[in-house]
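Yeah, one chain of the complex is gone here, protein chain that is, but the others are all in their spots.
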Amino acid sequence: MIVVMQAGSTQEQIEHVTERIRSLGLSVHLSAGQFRTIIGAIGEKHPEHQSILEAIAGVEQVVPIMKPYKLASREFHAADSEVTIGNVTVGGGTVALIAGPCAVESRESLWAAAKAARAAGANILRGGAFKPRTSPYSFQGLGAEGLKMLREVGDELGMPIVTELVDVRDMPLVARYADMIQIGSRNAQNFILLSEVGKADKPVFLKRGYASTVREFLMSAEYVLSQGNPSVVLCERGIKTFEDELRYTFDVSAVPVIKHHTHLPVFVDPSHASGRREYVTALALAGVAAGADGVMVEVHACPEEALCDGPQALPPEMFAELVRQMDAVAAAIGRQRLGAGEAT
Amino acid sequence: MIVVMQAGSTQEQIEHVTERIRSLGLSVHLSAGQFRTIIGAIGEKHPEHQSILEAIAGVEQVVPIMKPYKLASREFHAADSEVTIGNVTVGGGTVALIAGPCAVESRESLWAAAKAARAAGANILRGGAFKPRTSPYSFQGLGAEGLKMLREVGDELGMPIVTELVDVRDMPLVARYADMIQIGSRNAQNFILLSEVGKADKPVFLKRGYASTVREFLMSAEYVLSQGNPSVVLCERGIKTFEDELRYTFDVSAVPVIKHHTHLPVFVDPSHASGRREYVTALALAGVAAGADGVMVEVHACPEEALCDGPQALPPEMFAELVRQMDAVAAAIGRQRLGAGEAT
Amino acid sequence: MIVVMQAGSTQEQIEHVTERIRSLGLSVHLSAGQFRTIIGAIGEKHPEHQSILEAIAGVEQVVPIMKPYKLASREFHAADSEVTIGNVTVGGGTVALIAGPCAVESRESLWAAAKAARAAGANILRGGAFKPRTSPYSFQGLGAEGLKMLREVGDELGMPIVTELVDVRDMPLVARYADMIQIGSRNAQNFILLSEVGKADKPVFLKRGYASTVREFLMSAEYVLSQGNPSVVLCERGIKTFEDELRYTFDVSAVPVIKHHTHLPVFVDPSHASGRREYVTALALAGVAAGADGVMVEVHACPEEALCDGPQALPPEMFAELVRQMDAVAAAIGRQRLGAGEAT
Partner (left out) sequence: MIVVMQAGSTQEQIEHVTERIRSLGLSVHLSAGQFRTIIGAIGEKHPEHQSILEAIAGVEQVVPIMKPYKLASREFHAADSEVTIGNVTVGGGTVALIAGPCAVESRESLWAAAKAARAAGANILRGGAFKPRTSPYSFQGLGAEGLKMLREVGDELGMPIVTELVDVRDMPLVARYADMIQIGSRNAQNFILLSEVGKADKPVFLKRGYASTVREFLMSAEYVLSQGNPSVVLCERGIKTFEDELRYTFDVSAVPVIKHHTHLPVFVDPSHASGRREYVTALALAGVAAGADGVMVEVHACPEEALCDGPQALPPEMFAELVRQMDAVAAAIGRQRLGAGEAT
């Protein structure tokens, strides 16, 4: 941590800062430049230290050197992590495919979407039973009934399932049915929910907050990891910017940047990033080309009938074509789709 | 709702859209322009309608005409709403003042901050017992013990108290102690929490999500209102932008824009918006000049000792000076600080 | 154009708006909904019409239906455009490669970079002779001397050259030497410069403004096209957002979105988007996978010696590896690098 004193800070102020640094159990390294004094604070840091020092008179800024996350960092765990979801393991150099409807709407429509997804090569089935909706008047999901349908359809097709948890009180219920628990973008800084799934023995699929920096995203992962759950899969799904053609701006750079900083698998969700099915394939391929460990795509047998996010759902034939192209792009960078070549 | 068909959409596509609109219980108003067909959908809308129509082939865009919120809108309730918190009523043309420390850290420090805040003219005491912190390793608040301290200090000074709820399971506890329940910026789209405080019989202090548009902010308020709780106070507290001198960009325009669209009282929080005490006064005055119904400010008897957000806390003498200037600015636009002139 | 009247607008206001619409030479299509009156304005629009109508009392908003650009739109020109730069034609389904140093610094360093770029497969040589620098104290480029070096090296290697124009007064000089004229991101809304290159008989390489929406970007292209120059190549190079790990956020979605709206070739510039060489390859591949017609990459024989943007320049061996991977990704989506397979 480096404390930059204001130009014109007094000797007394400098001494006060150095004393405060020592009182925090850190050692001091003083460097008087031409215009400013710079004070290095060396040792084991606590997250409060920065704001404590910034609050002192005469301090211009405090520059942290260490990253604020530990367990999520490559410095803590150099090799890529693998995460096992039911009978599927992601993160080992393959490209995995999660697909299914936005929301579970009925047994029939779920089955139709899941069957098509499975036939085309999807490894994991997705579907929302509890939906966080911007409007209180929108369809909020089928709840427990939806979870059961998802479990049954997953079992029939031999696919592990992932579904979103939105209420900490539903944790036991969701943990009973799901193979992986999703935390959605709007809950990316719901630290209560993050801590709770950190205590679960199910892997966590963590969507990036649409306004989280990569650093904040990794701090959210750290919340989960810090509670003892080592199985976290990250997912870039678009951020908010001034650009308004699509719902979000798909931050494809986040894939290599996150993989540089962390050992956790990184997926992309081109469906939520774009909100429009005609762009889903291009963004999925971009994500794979940039090094993503997997792709989550919304599939619906009849998007026009969807109660939720129909405009972004791929009908089965578009999804199958996406998988064909994805296979080729993965191969181009020396990877393979998870399970490609298996009989389905 | 207006459906804009793509240039070159077929007669069959247009007919399919008009049938679908009718099947939703809406009536159709067709308008064939030179290049495109525009289809008006008239009648009672449901939030799903837009995405259902957008999902249909041949549709370029769907432009909603009605606002997605109802109870929060001026069309539903034309006059300004007042909200009563303990013995204090805000929103009636006065400018109210909420002050106190970021977090409750100890009985002594809370008392010192609260006493100074009260002496300078604060109407309501704030203080966090449960703190949503970006790092899992940061101080997370004193919990129930903090709530009790807050209640006692508020009672001794005759100030109603506001404190943040972060976990839906703490609802009964927080409702027992607090006069107003705060929902923080990171939970602005935690719809579970919003619904829960919507069922409480305590007023709600709703911070804008740092990435919520005004429209999304009002949808969050709608969640609370739709559960039956009419007492919502809104608070602008800065949004995320590319500008990085301060922690957030204080969106002062949101004050008149929100007041244009809604009847609910609107406060500003210059402490979180700036993150730096030297800018708090200027932003507070800007908020009042723009028409805010109140200001929330962090005060600490000794900011350098604060366990949380010390750099943005005002020491008592700066806070007293802020109140003096605020009084003058409020008077300049024909308003008065709530309780100004009373003996304290 | 659709005029949405405020709820509660008077009959007089509605009549005033309809008269004003007719006075603009448009015909009127009235639709009285349950809560609001909607007025369609049909006919040939002028860009001023929207703000004229918005300025009238009782008008809530004016929703334009037609896109504001014409010559740039697919509706004007359905098929993909090709653009010829010297002996090279881009936009015909191939993936082209522009490479070279950020700035021309010396004959020797330019030659080294260009030779390496050519050997690896670059089609067009880039290099800045006039550099728009954020600081007035930074190296501003070699000017006319740099242009000459670029021309000579391009000729020796058989590569057309592209270089940036920053001053309208340098137009004759730059047009004499360059095969394609670049307009940089900071000048994306310098309408004087855009109009001037619109009158040139050289193709224009138009970078997206780092804060331009896709719509504004296409309006910048429209400026060039409207002056009679049909040869415009667009280039996505990153936009400003709250995310701060890299210099800009690479908006890969812009590639398919722009190609949906326009017929012009679309390139990507991963060097400026990221600012860091370790991410250039991943972003280049993402751009190609998303459908880009070409890639512009900065190459320097010794990045550490570069006077400008050294951290983002690829050394020759990294560039050659990028080309190899790019070839594979292009093939995966059924494309081929321009000139791949030729003897170089």
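When the chains are written out, they are named A, B and C in that same order, and each has its own residue count from 1.
Basically, contacts are C-beta pairs under 8 Å (C-beta built on N, C-alpha and C of every residue); 3 or more make two chains touch, one makes a residue touch a chain.
No experiment lies behind these values; they were computed from the predicted model shown.
K.L.:
For a quick check of understanding: of C:M1, C:A306 or C:A330, which residue touches the chain that isn't displayed?
P.N.:
Going through C:M1, C:A306 or C:A330 one by one, C:A306 is the residue touching the chain not shown.
K.L.:
Would you mind spotting which of C:P68, C:G92 or C:P230 touches the chain that isn't drawn?
P.N.:
Reading the full complex, the residue touching the unseen chain is C:P68.
K.L.:
Quick one: which of A:G33, A:G93, A:G158 or A:G228 touches the chain that's been left out?
P.N.:
Checking the options A:G33, A:G93, A:G158 or A:G228, the one contacting the hidden chain is A:G33.
K.L.:
Of the residues C:L24, C:I56 or C:A144, I need the one that contacts the missing chain.
P.N.:
Final answer for the missing-chain contact: C:I56.
K.L.:
At which residues does subunit C meet the chain that is not included here?
P.N.:
Residue positions of subunit C that touch the missing chain: 20, 46-48, 51-52, 54-56, 68, 132-139, 166-169, 186-187, 189-192, 195, 209-211, 216, 219, 222-223, 226-227, 240, 303-304, 306-311, 313.
K.L.:
Which parts of subunit B face the unshown chain closely enough to count as touching?
P.N.:
211, 213-215, 239, 241-246, 249-257, 260, 273-274, 278-279, 282-283, 285-291, 325, 328-329, 331-333
K.L.:
I need the residue numbers on subunit A that touch the omitted chain, in ascending order.
P.N.:
Where subunit A meets the chain not shown: residues 2, 4, 7, 29, 31, 33-36, 38, 40, 42-44, 63, 65-66, 75, 240-242, 244.
Keep in mind that, in the parts below, only the chains that are shown with their structure count from here on.
K.L.:
When the CA atoms of subunit A are placed over those of subunit B, what is the turn angle between 0 and 180 degrees, to the nearest 5?
P.N.:
So the copies are related by a turn of 180 degrees.
K.L.:
Would you kindly state whether over half or under half of the residue numbers at the subunit B/subunit C interface are used by both copies, giving same or different?
P.N.:
same
K.L.:
Once you find the CA centre of subunit A and the CA centre of subunit C, what distance in Å lies between them?
P.N.:
Once rounded, the distance between the two centres reads 31 Å.
K.L.:
Just the number, please: Cα centre separation of subunit A and subunit B in whole Å.
P.N.:
That gives a centre separation of 27 Å.
K.L.:
How far is the middle of subunit B from the middle of subunit C, if each middle is the mean of its Cα atoms, in Å?
P.N.:
Distance between chain centres: 39 Å.
K.L.:
Can you tell me which residues of subunit A touch two or more of the remaining chains?
P.N.:
In subunit A, 211 touch at least two other chains.
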